[in-house]
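Note that one protein chain of the assembly has been removed; the remaining protein chains are unaltered in position.
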Amino acid sequence: MVALSMLALILPAGGALAAKPIILGCPLSTAFLYGWDAERGIKLAVEEINAAGGVKVGKEKRPLQVEVIDTRDLEAGVPVSEALLAVEKLILQKKANFIVGGPVRSEAALAAMALLSKHKMISILSTGVLTPKYHALVAKDYAKFKYLFRISGEVVWMLKGELIPALTAVGKKFNLDRLYIMVQDVAHARAVGKIMGDAMAKKGWKVVGNTVYPTGTTDFSMGLVKAKKENAQVLLITMDMPESAVLLKQWYDMKLPALPFGTILAAAEQPGFWKATEGKGQYTLASVVNAGNTPSNATPWTMKFVNAYQKKYGLEPEGYGTSSSYMAVYVLKDAIERAGSLNSDKVVAALEKTDMMGVYGRIRFDPKSHQIIPDIDPKKGAVGTIFQWQQGKRVVVFPPSIATGQILLPPWMKK
Amino acid sequence: MEIIIYGIVNSVTLALMALGFTLVYGVSRLPNFAHGALYVLTGYIAWQLLHSLGVPYFFSGVLALAAVGGVGALMYHFILERIRGMAISEIIASYAIGLAILEGLRWAGLKGGTFILKPFIEGSINLAGVSVDYQRILAVVLGAALVGFLWLFVNQTRLGLALKGMAQDERAAMTLGIDSDRMAVVAMTLGSICAGVAALVLLPLGSIIVESGYQVLVLAVAVCIVGGLGSWTGALLAAFVIGFAQILTVSYLGAHWQMVVALVAIILTLVLRPSGLFGKQKELEERV
Partner (left out) sequence: MAGHHEGMRKERLDRGIKVRSDGVYAVASWREMAFLVTPRLVLILGLLVLPLAFVQAPYWQKVLSIICIYSLLAIGFDFLAHFVGLVSLGGALYIGVGAYLAAILNTELGLPVWATIPLATVLGGAICTLLLWPCLPLRGVYFAIVSLMFPLLAARIIEALDIFGGTDGIIGVGGFPNVWVEQYLLVICLLLILFGLRRLVNEDVGLVFRGVKDNDQAVKASGINITTFKALGVFIAASLGCLGGAILAHIYNWAGISQFALDFSIIPIAATVVGGGGTLVGPVIGCLLLVPISELLRDFGTLRIAVYAIILMAFIVFKSEGLTSFGARKYNQTERWVEI
């Protein structure tokens, strides 16, 4: 009885100290790069916002609170229903006001759409999922899915707007036109390989070969040897397995005269890649989807973000979901303040009117599909980043508006 | 030509993965489903010794092997010994141990793609127009050496002969004064070390990730079933059958059929000839 009454005394007192926090639920597969990158980005943003006083809702300043939950959706052998249950836990038990981050795997994110809209829960997807199906579904059934946004890139724009122009430019500059495609044996990677091959063929390139590697392969030499025999000049690589680092090591050891050009190349994204390959990752190109995941000068905010991240975590931003997850929190804060409330429909309306300069350029959502509007100019839209490993650093080489260096060819490719 | 060379490399890789599993099963009829976890554990210990404590490469490998041998022995002595003979319980318990090790490692920080062991020898060689890493050739050599060593050990030493006796007839071995539990501990230690050797030879080819633990287990089980559980010759032969089948599938059918082929091989073998290619015929024990 005494304890109870004491508790009753403490509770309101504790509540009066700080305004009720706004809870951000983050369903992420935290044991994987595309999970923990988002977790770190979100936590950094929340820390900064809270240090500056929190989010202004109407007249009240309220702090943000992060609830991360492990969805395990990137682990093999774990059903997606596990991730969905995690999302429900965030909504129902942790009383999340908004969902930011994942689920990370496309299958899980697509499956979660119905669940999120059932709860009228605003969600800003910011890592992992690249499938165009996500925002196509939002556009198709706007009334149902209008609570869902995606602030990170999607694969159609990445191909059309960035990778194909970048590859074309490389070809023109160095006079290369023989493409060899290497993809991991998963549906999305095979599709990327095919689309890229067809598109480059239209631009007058010759696709001289295509090798599909099973997930978990540690030997890439068969494809590399074939590429050498066919005089390939560019290797187009799409893989999200960590073993892809071995591919680059083998490529270096063979001194294969072809430039490794990664679309999604998970291993090469991490700053630790250089050490892991003992510098043999030199000259590898890869995309990190959005600017800010590598140092560059896309906007004044970019380096501020990279430095803050480095100060907090001791290394540069890692996976492609870092800067977008960080921005998701700021965009949400901005929308809540403009809406002056946490009401889902009001915040959706505010999010649709979002127009701010972020870490990776101007941030606006397409009003119909709620997909971030991309561009190659950071003043007009969200920019991507293709970088090349040079002397232990990730040097941004595309788009030209934010590039920090030039593409280099390995010495054994120079004639 | 490349099919032949890579077929051989792939087959020896599979054989290395399966050797420890078949050794333990052959001696003590214990399906050690923690095999894959021991494989990853060796790599992780070696990596930590090498990178966190700065132990030289060779010694960290030896220490990791010793540690994993110890883990295998303790695992048997304290846990699996109590449920000897109940096949399903053995599978579940050893799988649970493996799961605990693997997910424990993941929790301890084994994630991402930056855990990479250096190969013993860098570079590659051109064999009849096919480029092969030295490390892979080393794997083939070491695989053959390991098989030879185990063969000598089993056929030439007292301890080895005792193990063989156990494998052939446990009761008869016991009447001759062979302590069956001690022998099983020895087998388990050896089997764990085999998993460790495989890890040290094969992991430098890729990176140390938790998932490979599950993959190694599936492949080891596949090889052992197709070859006949507990049969050495069978396991070796099966490694070559599956190894070449995989390479052929990749070359002619597409990579995404690779796993399908392995799984279909297991199912067909079990349905048509449960004791595998070289298993002893025990029709009535296997099927009705």
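Letters A and B name the chains as they come in the text, with residue numbers starting at 1 for each one.
What we mean here is this: a residue touches a chain if its C-beta (ideal position, glycine included) is under 8 Å from a C-beta of that chain, and two chains touch if they have at least 3 such contacts.
A quick note: this is a predicted structure, and the numbers were derived from the prediction, not measured.
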Residue touching the undisplayed chain, where the options are A:Val66, A:Val80, A:Ala267 or A:Ala350: A:Val80
Residue among A:Glu107, A:Glu278 or A:Asp355 that touches the chain left out of view: A:Glu107
Per the touch definition above, residue among B:Ile4, B:Ala87 or B:Ala172 touching the missing chain: B:Ala87
For chain A, residues in touch with the removed chain: 30-31, 69-70, 72, 76-82, 84-86, 88-89, 91-93, 106-108, 110-111, 113-115, 118, 131, 133, 137, 186-188
Missing-partner contacts on chain B, residue numbers: 31, 79, 82-83, 87-89, 91-93, 95-97, 99-100, 103-104, 106-107, 218, 221, 225, 254, 256-257, 259-260, 263-264, 266-267, 270-271, 274, 285-288
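The rule is simple: only the chains that are shown with their structure count from here on.
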Distance from chain B to chain A - Cα centre to Cα centre, in angstrom: 37
Complex contact set, residues of chain B against chain A: 2, 6, 9, 106, 111-116, 118, 122-124, 130-133, 136, 202, 205-207, 209, 211-212, 214-215, 250, 254-256, 258-259
Chain A residues touching chain B - in the complex, by the definition given at the top: 31-33, 36, 76-77, 185, 212-214, 216, 218-219, 221-222, 224-225, 242-246, 250, 253-254, 266-267, 270, 272-273, 275-278
